[in-house]
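Heads up, one of the protein chains got dropped from this complex, but the rest are sitting where they should.
Note that the chains take the letters A, B and C in the order they are written out, and that residue 1 is the start of every chain.
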Amino acid sequence: MASQIHAETLALREQFNTEAQQKDAATLGMWIFLITEIMFFGGLFLAYTVYRRWYADAFAVASSSLNVYIGAANTVVLLSSSLTMVLAVRAAQLGKRKAIVWFLVLTLLLGGVFLGVKAYEWNQKFVEHHIPGPAFHFEGVAQQGPAQLFFSLYFAMTGLHALHMVIGVGLLTLLIVQAAKGRFSASYMTPVDVVGLYWHFVDIIWIFLFPLLYLIDRHLGK
Amino acid sequence: MITAAVTERENYLNVSHGLKSWLLTKDHKRIGLLYLFTITLFFFLGGAFATLIRIELLTPQGGLVSSETYNKLFTMHGVAMIFFFLIPSIPATLGNFFLPMMIGARDLAFPRINLLSWYLLVIGGLFGLFAMLAGGVDTGWTFYTPYSTTYSNSWVIATALGIFVAGFSSILTGLNFIVTVHRMRAPGMTWFRLPLFVWANYATSLIQVLGTPVLAVTIVLLFSERVFHIGIFDPALGGDPVLFQHLFWFYSHPAVYIMVLPAMGVLSELVSTFSRKPIFGYKLVAFSSVAIAVLGFLVWGHHLFVSTQSVYAGMVFSFLSYFVAIPSAIKVFNWTATLYKGSISYATPMLYAFGFIGLFTIGGLTGLFVASLGIDVHVTDTYFVVAHFHYIMVGGTIMAYLGGLHYWWPKITGRMYPELWARLSAMVIFLGFNFTFFPQFILGYLGMPRRYHVYPPEFQVLHVMSTLGASVLAVGYAIPMVYFVWSLRYGKLAPDNPWGATGLEWKTPSPPPPHNFDRIPIVEHEAYDYSTVVGEVMEVG
Amino acid sequence: MTEHTEHIDSAKTYILVFLCLIGLTLLTTAVAFVNLGDFSVVAALTIAVCKMLLVALFFMHVRHSTKLTKLVLAGALVWLGILILLTLTDFATRGLGGVPGR
Partner (left out) sequence: MGRLPLFPEQASTFAPDVDHLLFFLLAVAVFFTLVIFGAIFYFAIRYRRRSDGELPKVQHGGMALEILWTVIPFGLSMVMFAWGADIFFRESRPPDNALQINVVAKQWMWKLQHMEGKREINELHIPLGRAVKLTMTSEDVIHSFFVPAFRTKQDVVPGKYSTTWFKPTKAGKYHLFCAEYCGTRHSGMTGWIYVMEPRDYANWLRGGESTGSLADDGAKLFKDLACANCHKADNSGRCPSLVGVYGSTVKLTTGATVKADEGYIRESILQPNAKIVAGYAPVMPTFQGLVTEEGVLQLVEYIKSLGGKPAAAAEGAH
């Protein structure tokens, strides 16, 4: 059974019998939470599928107005943050307390860069009147309605993704504070592990958003 | 008459005192009671709306309230009853209280998330209440676009936000239950030794986790369309309002099973305990819960037969709908078969169980009518459908909920309720229910559309019958409310196992100690093995 | 160390996976500029699925996870499939009989 010192660092809660049980429960809980997230974004993917089938041309033209190079670069930024995140988890597994902090900070910074770039892109859309609503205007296409549907989906999908990023950044900040206090070790690292799962999941969502939003029939040219 | 403290032994009720000890509790039993209190408020609120609706429909001209008010009444009746009463009803109260005890755990896997779930329901409920007090909402609980996004001038956003927040309460409860059943079972408690109530709640949790997020995103899109004019469903932009209906019913049809599966779980406990026999075909009944949860996701398009959905999709959804009938039929047959050569007691919970089987049979069989394309075209959006789902939701879920509440009341409170009054109210509810809703089947087939404030005079006789039945039903619901409260102080002290039941929850004192078990039990028997308890049966009364 | 040994992948593995992900990102961007007709959606989604698998299997340790975790993940994807495919039984067959709204 856990000794006094253990009880403080391992934080075995009273409803559990063993640390393994507690860790398993936390991981399973996070995975089930991620299922709910898949279904949450699933509704958006469904709407996207329906309208893209209906309005293939309008979607291609509207998609071409997004800057593919910024999108690709931002994808690389987010993938890099996933790498630093997994390295943070690895550092935790190995009990390297300083490395945990540094990798988490790197992850946080890369996440911040991604959000910054996203904000810049949204601002561009604002300048170009590509924000859905009464002021919406998209040049070069008579079919304003479906073009607006594309941008509605664009903002809904990237907006909700960004919201998840912001939550992730918040979680990372909490982790960094705790990691800096030396709370995590090889035998107690569940929070790092679980936040890692969340962060990678948000990355996976972007992996799909990037081709679906930025890469429709680019060969047509603008 | 006992007026002293319930008992001197430490239990979850007397371990700490004061409002704070309840509002910050992490004990699943106390959280279950917080839910009980909250949803009871919403039940009576929804009931008050229903009362006004029924009084209004006494006359065809619609004299009592304006059309606008009437539309708000049925909307708020639906919202309060479905999202703030029926969906949390059995899982969040009885499930929360007994699921950990039944599997031999000290608590749910995530007690703090459990408390958070309750707060989310309260916050969602406050949004809903705010919308109701501020002026109400008139879209129908289904929120069909474009009416809800563009045309309605009522408090759509506040209500939708309330449902969104309450949805997360439901998701987190489901998540908590799934992890708990997987990771917290006591030694020896194998999957096929689990009480069927646990199986049913597990299946329910699957739906909550897989379905509710789709409702959440649908509400986000509705919100965006109404507030920011980000029109995903807007026909003026080339969007399709029927897409909203697909997304809405992808959740809201399985949500019916969120409401009725736990009721089926309660029923298995009641039928087994009060006929003192294991449920006939235990494995089939267990699997049928999971089958209903899975198949329930494949049938939502049967709400869209006349919506301009494609004819072929209509046929696919009608075909699949009949598959849900099979596991439901299996359950009814197996409960009935359990009675065969049993030792049947007529205690109040069993009366509710008989009532459930009867009403659920009628509700389920009329489900076959509305799943049939030819009939549904005629009866959809009429009182036939209203009657059908009230037979399932009220006749099914609420009967089982009340049955379960009576069954576990001695364990929850340590007090017995007055048996005679309880039997009387069970029978009043059964009769009142049938008088209220059976005439509505006829009304519906005659063509009376639902959500009508003013209606042709030839439907009046049946409406009057329905309203009379509803008054009886209202009395039936009021009686338990009175004697449950009464029993808290004046009820006889309850023994640990008044019914001679087998579940682990009955192996604890009544009311249970804060951590349920002083020592985690080791399970050595199958579920419902009455040879282990029959010697220790205690006399009631 | 604790008694149940965890799999700890080497940093090299992670960097290799990361490089694959970058490569696939460049590939999907490049492929989008080639006219593949209807196949371009298929190509984009195939690459995205590959990337998802890499992230899930390596970064999220699904490779070393319990059967239950794998089942949970597979179940989620099946349910996403139900949502999209069953809805498409409607949208893909509308108007086949030549009667508007049927």
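Note that in this section contacts are C-beta pairs under 8 Å (C-beta built on N, C-alpha and C of every residue); 3 or more make two chains touch, one makes a residue touch a chain.
The shown structure was predicted, so the numbers you read here are calculated from the model rather than taken from an experiment.
The hidden chain, counted over the whole complex, makes contact with A, B, C. When you scan B:L24, B:V227, B:M427 or B:V454 for touch with the missing chain, the hit is B:V454. Across the entire complex, the residue among B:I344, B:V472, B:L488 or B:I520 in touch with the chain not shown is B:I344.
When the omitted chain is restored, the residue from B:R54, B:H77 or B:R276 that touches it is B:R276. Within the whole complex, the absent chain has one touching residue among B:V15, B:I157, B:I330 or B:V472, and that is B:I330. Even with one chain removed from view, chain C keeps its contact list with that chain: residues 95, 97-102. Counting over the whole complex, chain B has residues 62, 67-68, 71, 138-140, 142, 144, 146-147, 150-152, 235-236, 238-242, 275-278, 280-281, 284, 305-308, 311, 314-315, 318-319, 322, 325-326, 329-330, 332-334, 336-337, 339-346, 354, 357-358, 361-362, 365-366, 368-369, 371-378, 380-382, 442, 445-447, 449-458, 460-462, 464, 500, 530-531, 534, 537, 539 touching the chain that is not drawn.
In the full complex, chain A touches the hidden chain at residues 54-58, 141-146.
We adopt the following convention: only the chains that are shown with their structure count from here on.
When chain centres are defined as mean Cα coordinates, B lies farthest from chain C. Separating the CA-averaged centres of chain A and chain C is a span of 15 Å.
The residues of chain B that reach two or more other chains are 182, 210, 214, 243, 246, 250, listed in rising order. Shown for chain C are the residues in touch with two or more other chains, namely 68, 75-76, 79, 83, 87, 91. Residues of chain B touching chain C in their complex: 182, 210, 214, 242-243, 246, 250, 297-298, 300-301, 304, 308-313, 316-317. Chain C makes touch with chain B in their complex at residues 68, 75-76, 79, 82-83, 86-87, 89-91, 93-97, 101-102. Residue ranges on chain C touching chain A, taken from their complex, read 1-2, 4, 6, 8-9, 11, 14-15, 18, 21-22, 25-26, 28-29, 32-35, 40, 44-45, 47-48, 51-52, 55-56, 58-60, 66, 68-69, 72-73, 75-77, 79-80, 83-84, 87-88, 91-92.
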